[in-house]
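Every protein chain but one is kept in place in this view of the complex.
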Amino acid sequence: MSRYDHIKEAAYEANIQLPKLGLVLFTFGNVSAADRAEGVFAIKPSGLPYEDLSPEKMVIVDFDGYAVEGSLRPSSDTKTHAVLYKHWEDIGGIAHTHSTYATAWAQSQRDIPIFGTTHADHNTVDIPCAPPMDDKMIEGDYEYETGFQIMNCFKEKGLDYREVEMILVGNHAPFTWGKSAEKAVYNSAVLETVAQMALLTEKVNPSAPRLKDALIKKHFERKHGPNSYYGQ
Amino acid sequence: MSRYDHIKEAAYEANIQLPKLGLVLFTFGNVSAADRAEGVFAIKPSGLPYEDLSPEKMVIVDFDGYAVEGSLRPSSDTKTHAVLYKHWEDIGGIAHTHSTYATAWAQSQRDIPIFGTTHADHNTVDIPCAPPMDDKMIEGDYEYETGFQIMNCFKEKGLDYREVEMILVGNHAPFTWGKSAEKAVYNSAVLETVAQMALLTEKVNPSAPRLKDALIKKHFERKHGPNSYYGQ
Amino acid sequence: MSRYDHIKEAAYEANIQLPKLGLVLFTFGNVSAADRAEGVFAIKPSGLPYEDLSPEKMVIVDFDGYAVEGSLRPSSDTKTHAVLYKHWEDIGGIAHTHSTYATAWAQSQRDIPIFGTTHADHNTVDIPCAPPMDDKMIEGDYEYETGFQIMNCFKEKGLDYREVEMILVGNHAPFTWGKSAEKAVYNSAVLETVAQMALLTEKVNPSAPRLKDALIKKHFERKHGPNSYYGQ
Partner (left out) sequence: MSRYDHIKEAAYEANIQLPKLGLVLFTFGNVSAADRAEGVFAIKPSGLPYEDLSPEKMVIVDFDGYAVEGSLRPSSDTKTHAVLYKHWEDIGGIAHTHSTYATAWAQSQRDIPIFGTTHADHNTVDIPCAPPMDDKMIEGDYEYETGFQIMNCFKEKGLDYREVEMILVGNHAPFTWGKSAEKAVYNSAVLETVAQMALLTEKVNPSAPRLKDALIKKHFERKHGPNSYYGQ
């Protein structure tokens, strides 16, 4: 028994969703779940196949990236998670995958245009693609700097991480987050689908227009905010 | 026991086909089944995962969109279903999905050209794409107006909903219908396949010609009308 | 018990491979198995879902297309099968699907270029696409004429049905055949894969060259002919 059992369980459950949702090959992804009161998060151990995971194997790390509990080495992307938890105080879970279509957009260094209501049900803006870091950041504390690269992109574009819960890191792959680890994984799956639909939309019609503002507003407000009427 | 058990059962069975046929991610779709004599339909509750559904959880709604029976909130698209049942008197089931390829065409705001016999086995015309609504309709009673947008598109193009059982709503996604909820879901799957084939056809040959009239007529009449000879 | 049990069994086994290999949606395909000594073939009944099939439900038809045994109506494509069995005396099985990529090429009215060894392991030529029939043939005995359209295409291109066991019927879909129903289905799956690879090849390199003659010859002879050394 550990005081961190609830986030180990949450991180475990969220991690094993990744292969079920078709979002990862082998070990190419990781999810974490935070306990804000304790100032820590549980994250997947590095390089372990999803079928070998169990809640006890999750590693507990604090928001500065230091391991607190667990005998395995945490995900190599741990410091990116730590930076985001430290600075974005309302998120409870983070997911990182190399899902095929979202990664193709990241490699293309393009924001994903908002083409339809599937996108607008979750975001009111194009899904941002952060530019690749400059060489000094890469050669320095790379995963730590990746967190800042993500936050800087949001700052420059004037985005709020509470409203837009996903980003592409240029030449790399997507990161998503949310109130919980489960929601972060949900967002990874939504992003992959939106990325595929956007690519196909441009194939069908290279001059497809962005979604009009009234539809963006309508669909987002159906699901979010004080007058939402989606769900129970 | 309820006098609506038969349509609850039909709506339930049809809804759980959506994930089996690969037509939905998470809760992105809904199917309803009508009882014309009672003037009501059974529809999926809003936001519930398909694996949590049961016949009893289906919500009974009348053709003006008012809930008649059931403790859960009906699908957020309920009013679109209600409008179509009210005005198109021969349909017994409606399905709405965000299936990948059909949604890509909807986002592209293009009709799907009739390129082959797979299409002609089910429709004699290009699959229509209704234009996005004007802003007033969107800001008003959105789902209600979506029903009228669909009907207006059929009126303007001179189509009969008894012959063409599917439409794309521009920037949004497909709606399909039919004599029963089961048939509506069948049409959603056919539409997704036809949408994928049409996209690939244009990739292989950007100047691929539409199917010639004699083949359209032949294939449609093999399956439909007095001289059909497909099936038992 | 029936004297046709062996071909009913063979046709049944071959038909249920179609959904397992991902080659059909709903009932969009059919396979037959011939008994040359009896001058008949067993074929899928029309419109029946694959999961409802059993060997006893297969319909026995002669090479003129007349039903010989069975209580169900045979596939609507039965006459095409009959014509091919009647005129191509060395084939023992025929398969027809609307598999996605092969159908996209058929709708594009293009032969599939021989781009690699996966193709050459099975064919030494581009996979032919027969042109759509003229209107008189379509309005006449359509499925019967489809068989002649296939044979005419082979005649005009100087192909031998014993060497090339597959064709695309323009605007329609593929037909494949072979020594047995099992081989015909095998060829349908190979064709679908070759069709997908060829489409992707042109996307990666629009000026990709056809496979050179020496490689075509080598790969085909590895699997076929007196000096083949593939398999046991």
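The first chain written gets the first letter, and so on, giving A, B and C; residue counts start at 1 in each chain.
The rule we apply is simple: a contact is a pair of C-beta atoms (placed from the backbone, for glycine too) under 8 Å apart; a residue touches a chain by one contact, two chains touch by 3 or more.
Owing to the predicted nature of the structure, the values given are computational and were not obtained by experimental measurement.
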item: Touched by the hidden chain, restricted to displayed chains; value: A, C
item: Among C:I43, C:I91, C:I150 or C:L211, the residue in touch with the chain that has been omitted; value: C:L211
item: Contact partner of the left-out chain, one of C:S2, C:T118, C:N152 or C:S180; value: C:T118
item: Chain C residues touching the omitted chain (full complex); value: 115-118, 186, 189-190, 193, 196-198, 200-201, 203-205, 208-209, 211-212, 214-215, 218, 222, 229-232
item: Contact footprint on chain A, counting only the chain that is left out; value: 25-26, 28, 45-48, 72-73, 76, 98, 100-101, 103-110, 132-133, 135, 138-139, 142, 171-173, 199, 202-203
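FYI, only the chains that are shown with their structure count from here on.
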item: Arrangement of touching chains [line / ring / star / complete / other]; value: line
item: Between chain A and its twin chain C, rotation from the CA superposition, multiple of 5 degrees; value: 180
item: Geometric centre distance via CA averages, chain C-chain B, whole Å; value: 33
item: Residues within chain A bordering two or more other chains; value: none
